[in-house]
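Notes follow the structure.
Excluded from the complex is one protein chain; the other protein chains are retained at their positions.
Chain naming follows the written order as A and B, and within any one chain the residues start at number 1.
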Amino acid sequence: MFRRLPDAEGAELSFAFDGRELAGRAGDTVAAALLAAGVAACRATPVSGAARGPYCLMGICFECLVVIDGTANRQACMVPLAEGMLVESQQGAPAAQGEDRAR
Amino acid sequence: MRGAPILETEIAVIGGGLVGAALAYGLARERCRVCVLDEGDVALRASRGNFALVWVQSKGLGMPEYARWTTASAALWPALAAALKEDTGIDVGLSQPGGFTLALSEAELQSRIEAMQRLHNQPAMPRYPYEILDHAETRRRLPAIGREVAGSIYCPLDGHVNSLRLFGALHRGMARRGAVYRANAAVDTIAPAAGGFAVKGGFGEVRAARLMLAAGLGNGRLAPRLGLEAYLVPNKGQIIVTEKVAPFLHHPLHTLRQTDEGGLMIGDSQEERGFDTSVATPVISVMAERAIRMFPLLARLNVVRSWAALRVMSQDGFPVYEQSKAFAGAFLATCHSGVTLAANHALTLAPALARGSLPAAASPFTSERFHVPQAA
Partner (left out) sequence: MRRIGTIDDFAERYALAVVGAGPAGLAAASTASALGVETVLLDENPSPGGQIYRAVTTAPVKRRERLGEEDRRGAELARELGVSASAYAPAATVWNVAPPLGEEGPGRGFEIGVSLGGRARLIGASEVILATGAQERPFPIPGWTLPGVMTAGAAQIALKCSGLIPDGRVVLAGTGPLLYLLASQLHAAGARIAALLDTTPRRNLAAALPALPAFLASAYLAKGLSLLARARRALDIVSGVTALCAGGESRLSRIVYERAGREARIDCDLLLLHQGVVPGVNLAGATGCALDWDDGQLAFRPRLDGWLMSSVPGVAVAGDGGGIAGAESAVFTGRLVAFGAAARLGRIDAARRDREAVELRGALARLARGRRFLDLLYRPARQFRVPADGATVVCRCEEVTAQKIRETAALGAPGPNQMKAFTRCGMGPCQGRLCGLTVTEMIAEARGVSPAEVGYYRLRPPVKPVTLAEIAAMPRTPEADRAVAR
């Protein structure tokens, strides 16, 4: 779907998505890194289980919701990619989780 | 709308919220010709502030008849759900697994226990079961509660419903049964006319043999012309809804419940601030904090929206059902528990009203009680 331009700067960062090891670049949002890696769908909706993926990349559509390092309902397009991040697709409504941690 | 034809009907219901819609549905089921006149898209609409509870415990302190009216409605609710399902195909999601009131300190628990005891010590109070639970027993039944929960009061009669589907089902149901619904039909004047009443507003005119005032806070303005009394005060409540999460809470709590769609609804503030419906951060902050103390796993949930609405409060907080003495065909119905009482409204009040009077069970709720000097 998307490929990286040759002039792309930024260190390579590895992260995991649903257990697969993927690579992105410093400066990517999680959503951009997923798209660069060929991932089109990042969740299944709570209402019908329909597959959805990033749509607007600017934080208003709330389609790119994923689980990042254990915290659910994160907008992938609003979170900068970090080395070693564990990203998971969000299947339906996520389970409510534990105590709050600073993001 | 000048020049619009006058609509003739048997019963005009003023107000299309939970009370008006339940009455209209019930009346339509009784084969009355009904016309519902509702305001526009942005109106006070107490119904929008409902918490979707079908709630029994804690009701009726100061008026045991209200506890009786409430328990009757809760018992009748499955019949309402079934009728709506049959008429509209919509399942309103009624669930009556019992409900909890959680206390976040020993003092709070004690105070609630005492209130329940006072409630149940009232003469003529209907007997129904409830349990006082300590932290351990509460935790056994609600595994996700936090350490700070001192205990709870559980009543097996409590439940909840999907109130949006209820609202949709009532409207669809009354339409299927032939009721006419008019939005953007705010009523300006009501006057006696040949054969009943002439109801006028920007929408034109409706002539009705009989009239039900179910206009919430609007009743205050309309009631006096019909020889009825409705001193109603707005009571502001705010609600928070979170994003959807996987189901973990099947029982409703007094101030917190998980909808069948997955979101958590957190309520229950009460303030007298006139007609202010703005969302105030301090109140939702307190609500959020208490919710997290009750269920720590809620801490990281995002708030998806918050809103405020105005409960319709009578002088003593209990419903008013009244037939006008001056105009026999005019009735008033007002309450602030439109969901719990929807079953009574549709299946007890409406059939009696169809025959021209209030049922005996509703007789304690006339405004006469406000004129009787209180016994010391």
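Everything that follows uses one rule, which is that a contact is a pair of C-beta atoms (placed from the backbone, for glycine too) under 8 Å apart; a residue touches a chain by one contact, two chains touch by 3 or more.
Worth saying up front: this structure is predicted, and the values here are computed from it rather than measured.
All shown chains touched by the missing chain in the whole complex, by label: A, B.
Considering B:Ala183, B:Ala198, B:Val233 or B:Ala246, the position touching the chain not shown turns out to be B:Ala183 (whole complex). Here the missing chain is touched by one residue of B:Arg68, B:His135 or B:His171, and it is B:His171. Across the interface with the omitted chain, subunit A contributes residues 1-5, 7-9, 25, 27-29, 32-33, 35-36, 40-42, 45, 47-48, 50-63, 65, 73, 75, 77-78, 80, 100-103. The set of subunit B residues touching the chain not shown comprises 38, 40-42, 47-48, 108, 164, 167-168, 171-172, 175, 181-184, 240-243, 261, 266, 268-271, 278-292, 298-307.
Here is the rule we go by: only the chains that are shown with their structure count from here on.
Note on chain placement: the centre of subunit A and the centre of subunit B lie 42 Å apart, centres being C-alpha means. The part of subunit B that touches subunit A in the complex is made up of residues 144, 243-248, 261-262, 264, 295-302. Listed in rising order, the residues of subunit A touching subunit B in the complex are 46-47, 71-73, 92-101.
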